[in-house]
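Below: the structure, in structure tokens.
Missing here is one protein chain; the remaining ones are kept as they sit in the complex.
Up next is chain A:
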Amino acid sequence: MNEPSPVVEVRGLVKDHGERQGRVRAVDAVDLEVPQGQTLAVMGPSGCGKSTLLHLLGGLERPTGGEVRLAGRRVDTLSERALARLRRRSVGFVFQAFHLVEELSAAENVELPALLAGRSRREARRSANLLLERVGLAGRARHLPSQLSGGQRQRVAIARALANEPLVVLADEPTGNLDTAATLEVLRIFEDLRSAGQTLVIVTHDERVSATADRLISMRDGMFVDDTRMVGSGIGSGTGSGWLGGLVGLEG
């Protein structure tokens, strides 16, 4: 069977930080293809270049060498303005530290990308309400981030990432600041996204998260050292919530 066409395509990607003697290679000649609908987990020790790779894929940083394509379109040569437009329409980010606008309510945070994309206020609000319902926060739409738990904040961030139906959702340690119960909530949402055919790239330290992926890449010193296709991964392939509960340590 043919693989779906890649949403993310990377060739010879290099990223250096610092200058002269202080120069450090964070990403070292990496090639990668992520097909439509795949959930890719990238694991590795701290400082191995996982987050930098994610930033390069989403156009938050510019590579030192190589090229990045999203849906076939080369993005590493785009202007800052064009990159911003690309991010608002094609990429959804989920950060470890949530990065919500503290003075806006949950719904207003979710509306941000839609408004940036030029959608009307009414349309943006309708879409935000649907997304909050999807992540189980319909009753928290008017709450400020400070009134939400860590897990709830991360779910708001995921809803925000989905606001413009992006080609790919890039998640950087999405459960890094969460307790077990909150991690379970987030994993359930990722599983829903996976089932719906959403392309996901998740950088994580957490094996519980990587266990839900279709594919696992291990990184070390800026390079890929292992690329494994997972068989029978995901909640659906296990024993339902019991399987996931076991995965996150809620059941023995």
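Criterion: a contact is a pair of C-beta atoms (placed from the backbone, for glycine too) under 8 Å apart; a residue touches a chain by one contact, two chains touch by 3 or more; residues count from 1.
Here is the rule we go by: contacts and distances are computed from a predicted model.
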item	value
Choices "Protein SCO1/2", "ABC transporter permease", "GMC family oxidoreductase" or "Cellulose synthase" - which one is the UniProt name of the chain not shown	"ABC transporter permease"
Chain not shown: contacting residue from A:Pro6, A:Gly44, A:Pro63 or A:Pro113	A:Pro113
Contacting the left-out chain in the complete assembly, out of A:Ala124, A:Ala171 or A:Met219	A:Ala124
Candidates A:Glu103, A:Glu133 or A:Glu165 - the one touching the absent chain	A:Glu103
From A:Ala84, A:Leu130, A:Ala181 or A:Val225, residue that would touch the chain that is not displayed	A:Ala84
Listed residues A:Val14, A:Leu60, A:Ala138 or A:Met230, member touching the removed chain	A:Leu60
Chain not shown, touching residues in chain A	55, 58, 60-61, 80-81, 84-89, 93, 95, 97, 99-104, 108, 112-121, 124, 160, 164
